[in-house]
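Scroll down for the structure; my scribbles are underneath it.
One protein chain is absent from this view; the other protein chains keep their places.
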Amino acid sequence: MLPKLSREKLIDLCRRMLLIRHFEEKLILLHNEGRFSGHYHVYIGQEATGVPALSCLGPDDYLFTTHRNHGHLLARGAEPKRLLAEILGRRDGYNKGKGGTFHTNVSALGFLHTSAVVAGIIPLAGGTAYAAKAKKSGQITACLFGDGALEEGAAPESFNLASLWKLPVLYLCENNGKYGRGRAIGAAQSSTMAAYPLTDLPAAYKIPAEQVDGTDAGAVHAAISEAVEKIRRGEGPQFVETQTVRWPGSESNWPVVPVPTEFSLAWDLSAVPDAVKEWYRECDPILIFVRELVEGKVVTKEEIGKVEEKVREEIAQAAEFALASPYPELETALEGVFA
Amino acid sequence: MLPKLSREKLIDLCRRMLLIRHFEEKLILLHNEGRFSGHYHVYIGQEATGVPALSCLGPDDYLFTTHRNHGHLLARGAEPKRLLAEILGRRDGYNKGKGGTFHTNVSALGFLHTSAVVAGIIPLAGGTAYAAKAKKSGQITACLFGDGALEEGAAPESFNLASLWKLPVLYLCENNGKYGRGRAIGAAQSSTMAAYPLTDLPAAYKIPAEQVDGTDAGAVHAAISEAVEKIRRGEGPQFVETQTVRWPGSESNWPVVPVPTEFSLAWDLSAVPDAVKEWYRECDPILIFVRELVEGKVVTKEEIGKVEEKVREEIAQAAEFALASPYPELETALEGVFA
Amino acid sequence: MREIAYYEAKLEALREILAADERVHLITDTLTGFLGLSPHRARFREIAERYPERVISPPISELAFCGLGIGAAMAGLRPVVDVVTASFIFEAWPQVVNEAANAFYMSGGQTRAPVVFHVLHGLRGGGAAQHSHSPQAMLWNCPGLEIALPSSPRDVKGLLKTAVRTDNPTVFVDHGSLFEVRGPVPEGDEAIPFGVADIKRKGKDVTVIATSYMVQRSLSVADRLAQEGIDVEVVDPRTLVPLDFTTLIASVEKTRRVVIVDECRQSCGVAAELAARIAEAGFDKLKAPIRRVTTLDVPVPFSRPLEDFISPSEGRITEAIRTVLR
Partner (left out) sequence: MREIAYYEAKLEALREILAADERVHLITDTLTGFLGLSPHRARFREIAERYPERVISPPISELAFCGLGIGAAMAGLRPVVDVVTASFIFEAWPQVVNEAANAFYMSGGQTRAPVVFHVLHGLRGGGAAQHSHSPQAMLWNCPGLEIALPSSPRDVKGLLKTAVRTDNPTVFVDHGSLFEVRGPVPEGDEAIPFGVADIKRKGKDVTVIATSYMVQRSLSVADRLAQEGIDVEVVDPRTLVPLDFTTLIASVEKTRRVVIVDECRQSCGVAAELAARIAEAGFDKLKAPIRRVTTLDVPVPFSRPLEDFISPSEGRITEAIRTVLR
């Protein structure tokens, strides 16, 4: 289903989704080339959650994200080149190379702090929401985390505070564990979470909670915009779970690209290895969205092709920029511990 | 309602309840005399929960309790003299004076460890249950905690494990916050817990959960024996919430005895100060139980009088024993860190 | 200058802070606020009642409410979070040491988290193993947190004001046994800067570096030893992070004999760090090995005589001073 938005807006959503995908695929290549070390996580397969969801927020709202943050930052308008520079540990990174993939944040966009501790952001999100409420600023806080975060006690503890104090916070739980086969390839909820459906947990704390197909941009947009409205009306915290099927490229601990994405895969999967064909046919949220755009006569294939071309260029330039950016001066390691 | 038990068993329950009450009232006196330092908590008002509940357990079962442990230990048969010696920090205490009121435990009775960290025991109880299940020993674990413990993330995290792994554990949540007026005098659930009724939280984790009047010995006995049976049948964790009204003597941070208990208060409240009369008339679980025993013609007032007399003597001897017990040798402070 | 009790100075600081800066919010059990089990705790109620929107009582959820304080600080408030007994900061450990401490650094300077965590540390008489911790050594091992330890009425007021004003997360490590101490406190706003040690007593024979309540204990030992002609200098770092090592080492170079008194457990405690630094920097100045007087390396026993036995008592401080003078 397409979000109920103008043509321009829909094209913009499409552009952002493609930007995330091409960014991440490039990132995997760079990692394979040994351009950065450390564990990292990609957002591929969840683009139709992050992009429409974040489009429902206002420019002053706060956001918190996790180890799987790249897609969220890009969806909100972060510059690919500075994001990439950060992930490569370079001076021009948003965090001056100190954060890296786990911790990229852009405070100017409302991302104050990105925690790679599972559920680490859930208490914090209550705090920015508390502050906004105290200041009557009208800002809301979007707290973006995975299904695994509900297994940490930080989640229910924070739900309690948010519910009691009617804090203006949106909990967006991206459940990428649907059909997952164990922790390493996405937590299979049924084996790690007894509170199932997951919405039972926030509901116990009287937080309205809804489930939605995370590969359906229209459904995500509808659910999130409704939740955001309720929060702005002062109804307190809201919880939305979006369900996606884990991208097969993320099945091992280190991502691999089974096939480089191009929008034409939406109609022609001949280039896709058989083992992963089903995912690209049934579950790839970008291909679904592209088909909907074209079949709904919002845009032509040619138009999408142009969008994708520009995205490709942007990513190429970003990579050039990031690779050219120097490593930070060694002494900077000792600076910036305290304000 | 009286528990469905033999006359002897009922008299024994009555004796244990009176023992707890007289023990605690004596303890308050000793504290007022400056016989021990440190903060402490009494079980008064909850006797009709602990005594019948613990009577449903087998001799090999495990138990964990909290800062409010004295009643549980006595209900299970701990010797008042050694318990009191512990609370006074003496050599003959169960813990050699190292535990004190917060940590008294009697491993021979199944109390392996008593934590005064709110919710500290909830993860541990999953462990003994796990071990019993692994060893197929048939033992169950009773985890006894207050309503406030549900506010800690340790509780839901542990419920998840217990539910997923079908651990043989009984969660007995003694909610003494009914009509409480804020944290210091018992958490008023409505202001500190959004998951209300409290049973909503374990229920979200698919743990069968029930509420029962904690001043009604019969109701407690029925609920707990049913839960224990289910656990022994392999149905996994069960949760029971017992509701009591906080004893007015516990309304400040340091307990005071408004009137020394004697069983005859069950019919004659003239000695009770007006301000607290209502509690003794409506909420005192021991007086309720005594009335039921006599009105149900199980025992005569005289018989109860004799039971109480013996209890009084036992407490007097316990106090004598404890006060005569020497403080531990100073060097023992340095011993027993490691096994 | 007027003399008031420590707890009064502390309450005065809270009052003035709330009046001066509406970004300040207190997260605390409003019935015991910042005074724990002190008999004066009801005095806090008046403050709580004057600012019902800025003084809030949380559930027993240290992890969530400490994290909430951090997040609120990131969004521009100045939250002061009362964890009460220091042992309970362990419940919030992941938020304190792995979120608050890292936020400014790992964001590359984008995000400040000027939250204050308030704890009451140490032996308290019957607190037993689970309620008697002094977490400041563990916290000092975790870069990114400022750590303040007042020891006098003047310091508690002045340091609390600074704690709320600095742009960094601060752990304010207080001690219930200080509450009745009386001393001079200037009227009006006198913030004490972090990173400035205070010579609590001048002396020439031996330097005693003491923190928190141990400053008071060391001062009374010093008074007693003065009668024997032993002239003890008592130096109080007041903040561990930032640390005024200059003042410490200057005293050491003068007296050339050092005793460090601190209530953390010995191994990897605050005294270990101070001893290691001084032993290195003062290597050819020291005339005797540095002695540490700390809580002994055992869980805290409940029984009072045992608790006193493991504590950095006046007896043990006195003995250590005599040893380094030998």
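Things worth noting here:
The first chain written gets the first letter, and so on, giving A, B and C; residue counts start at 1 in each chain.
The rule is short, and it goes like this: contacts are C-beta pairs under 8 Å (C-beta built on N, C-alpha and C of every residue); 3 or more make two chains touch, one makes a residue touch a chain.
Just so it is clear, the model here is predicted, and its values are computed rather than measured.
Shown chains touched by the hidden chain across the complete assembly: A, B, C. Touch with the chain omitted from the figure is made, among A:His41, A:Lys98, A:Lys133 or A:His221, by A:Lys98. Of the candidate positions C:Ile4, C:Leu18 or C:Ala129, contact with the unshown chain belongs to C:Ala129.
If you put the hidden chain back, the residue from C:Ile4, C:Ile17 or C:Met106 that touches it is C:Met106.
Residue-wise, the contact with the chain that is not shown comes from C:Val270, picked out of C:Leu123, C:Val270, C:Val293 or C:Ile321. For the options C:Leu37, C:Cys142, C:Val196 or C:Leu325, the residue in contact with the chain missing from this view is C:Cys142.
Take chain A: the residues that touch the chain left off the picture are 36-39, 86, 89-90, 95, 97-103, 115-120, 148-149, 151-153, 182-184, 187, 191-193, 253, 327-328, 330, 332-334, 337. Although one chain is not displayed, chain B still touches it through residues 62, 93-99, 103, 105-108, 112-113, 115, 117, 120, 122-132, 134-135, 139, 141, 153-154, 157-158, 160-161, 164-165, 336-339. By the touch rule set out above, chain C reaches the unshown chain at residues 87, 90-91, 93-94, 97-98, 101-102, 105-106, 128-130, 133, 137-138, 140-144, 241, 264-273, 275-276, 279-281, 283, 286, 288-292, 297-299, 301-302.
The working rule: only the chains that are shown with their structure count from here on.
On a Cα centroid basis, the chain most remote from chain B in this structure is A.
Think of the whole protein's Cα atoms as having one middle point; the chain whose own Cα middle lies nearest to it is C. Put simply, the C-alpha centre of chain B and that of chain C have 37 angstrom between them. Chain geometry summary: the mean Cα position of chain A and that of chain C are 42 Å apart.
Across the assembly, chain B contributes residues 151-153, 192-193 that each touch 2 or more other chains. In chain C, the residues that reach two or more other chains under the touch definition are 58-59, 61, 63-64.
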